[in-house]
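Have a look at this one before I ask anything.
Only a portion of the chains appears, each positioned as in the full assembly.
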Amino acid sequence: MRYAPSDLPVFTLTTGPVDAYPAVLRGLAATVLYDYDPAFQATYQRVTEKLAGMVKSETMPVLLQGEPVLGLEAAAVSLIGRDDVVLNLVSGVYSKGFAPWAARSGAEIVELAVPYNEVIDPAAVARALAARPDVTVVALCHHDTPSGTINPVAEIGAVVKAHGALFLVDAVSSFGGMKVDAESAAIDLLVTGPNKCLGCPPGLTILGVSNRAWAKMKANPQAPRASILSILDWEDAWRADQPFPFTPSVAEINGLEAAIDLYLAEGAEKVWARHALTARACRAGLKAMGLAIWPADESFASPTATAVRTPDGIDEAELRAQVRARYGVVLSSGRGETLGRLTRIGHMGPTAQPLYAVVALTALGGALGALGHGVDVGAGAAAALAVIDAG
Amino acid sequence: MRYAPSDLPVFTLTTGPVDAYPAVLRGLAATVLYDYDPAFQATYQRVTEKLAGMVKSETMPVLLQGEPVLGLEAAAVSLIGRDDVVLNLVSGVYSKGFAPWAARSGAEIVELAVPYNEVIDPAAVARALAARPDVTVVALCHHDTPSGTINPVAEIGAVVKAHGALFLVDAVSSFGGMKVDAESAAIDLLVTGPNKCLGCPPGLTILGVSNRAWAKMKANPQAPRASILSILDWEDAWRADQPFPFTPSVAEINGLEAAIDLYLAEGAEKVWARHALTARACRAGLKAMGLAIWPADESFASPTATAVRTPDGIDEAELRAQVRARYGVVLSSGRGETLGRLTRIGHMGPTAQPLYAVVALTALGGALGALGHGVDVGAGAAAALAVIDAG
């Protein structure tokens, strides 16, 4: 049998948009209230307060009304002015892609880059900052999703803090699936969203902002105001008695609350553990099938997405097409420089359950076989199971 | 009995966010697909194609991933460059509020203003254009929601077309509730969204773009690219075989499709007729209760929102608080200059059903009575019913 492109897939094991939790879908379907209705204003404040315990920023989290690509652009143009010097830590397509936003104000961008299957060395950051003591902002992508690699955010944060620069971190595809918060990593501007490991659809940004970051943004004459790109406009919007700069995305907020409630009910440690175990099982299975992960070292492979190097001679787009057509499974491609060179299996939110690793391995292995690159799917499943059982 | 602020309201008769159609809520709860899944790409194209018949722009409608305040800002900064001269037609708070976005590029803004309870006279537009033949863009807010007034968009469009300027129209709170489309009003850049008369939650913008508007935006070096504010990035995104600039709001798209399907199944003329009849019934009831509408003349009172002038001596915020506390009804306030001076009753989407006018009249009348401004609610209900019966 074959799944037609118009058939709904059976398993969406992607790196975002991810399959949403059923409870989130029901949350999205909640009655839409007027944004200035006190019941909604209370909801908005309550959601923010719940997030505060997860983001652990010095000030209350800020919600922006667009998926995190808005948050990243807004963060860049709000925090960075023309007098800034930004150290952009580049370990992949997304961190590289941050530069144009960072540079929009006219700031100077200094780049510290590593190959896209490596991660940033905190010592290298220290050296870079020593070489350029005028750096005022350091930007990091915690999980460079197109590479499936996790940068050592806490260690880099300590270096940045010692230097005195502001630390801007894209934690979009790691937050909620592993430990990362503003406090433990000394992050001044943490950008994330509910549409990855929290299992929501795309549509919102979550920001964690330090006191210094607020001060910097307020002092920045170039920081957007009265704009979709403004962070400043939303500083007090979380308070039930304060106005919204413009209409928030009511349904997405309702969905987010459902996701947060699931997360808190399960417990962060348990949520992270199942993300990590799913990824470990996936990697073990790949190895047993003779497939290589993209990250140069498994120690920094992501717990929320596994990037599989495309075997020689395989057309990666065709590979994913086969995975979907033969098994109803949707996987993610690479992006930019990694496009065609790897396939990504998401372990985010509802699909961060170990047995989904077996689903992904089977589908991937089966499709490779169909394309003439036979692998031992049985060995993959068994290896994954062994990890799950030990987990 | 009293409704506490934390109680869910019984009737949300606002001007947006509006109560959503139940079918839209179920649409929002549909399975979240990966944006590059062919089934979702087909959905996105299909939604756009259905919208094409509603927006009637020369080119395929564009969806932006944020509620229409994004669309308005994006339209302003994409279409208007520093060499432009913009005639901004100001008949209320929202049209006035468009100016800063229009001016961001450095363009000159010429203003033609009327009192906020009046509408723009096409002849005055003609005169203004004659006086300033260098005007390149004319901006109009079709329904200046904080005033509940409808500008004669088709007549103004004809004037603008004759002049040769581009016509940029905010039709956010009229589209879907009355006849307004790019073709019949010669609109070059129509900005609207599903979160008013289509009965969706806020979260998306719908744009209708003429060929000239595309050409102008493409030629504008200041038009945003690689930005949440970019329209250009999304030109081809509607095609199932083209990439998205960034992740679209999957759930909102699903909800929008449900709304469109309802609209098309009911038929545009029928939808508009029930909006108009609800508003007429509401106005008749207000008159019978001795209350004045805000618009100076009923002929340009909106069919999608009725603005009621606050009686002397009444605190408008307290009035709405009473309406909610006593009857569980949520109404909208004015905004900016109209804040405190009027209360708005929305007739949008699912609440554009004539009997909701009676609900609103009863609640408003009851609350006025409670505040010492007794009105004849019975006369109001009877007058509304008479209109409904004749409708």
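Order as written gives the chain letters A and B; numbering starts at 1 within each chain.
Assume a contact is a pair of C-beta atoms (placed from the backbone, for glycine too) under 8 Å apart; a residue touches a chain by one contact, two chains touch by 3 or more.
Just so it is clear, the structure is predicted and the values come from calculations on it, not from any experiment.
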| item | value |
| --- | --- |
| 2 chains shown - copies of the sequence in the complete complex | 4 |
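One rule holds for everything that comes next: only the chains that are shown with their structure count from here on.
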| item | value |
| --- | --- |
| Centre distance in Å when chain A and chain B are each reduced to the mean of their C-alpha atoms | 34 |
| Of chain B, residues touching chain A in the complex | 5-9, 12, 14, 16-20, 25-26, 28-39, 42, 65-67, 69-70, 73-74, 100-101, 195, 201-203, 226-229, 246-252, 255, 324, 330, 332-333 |
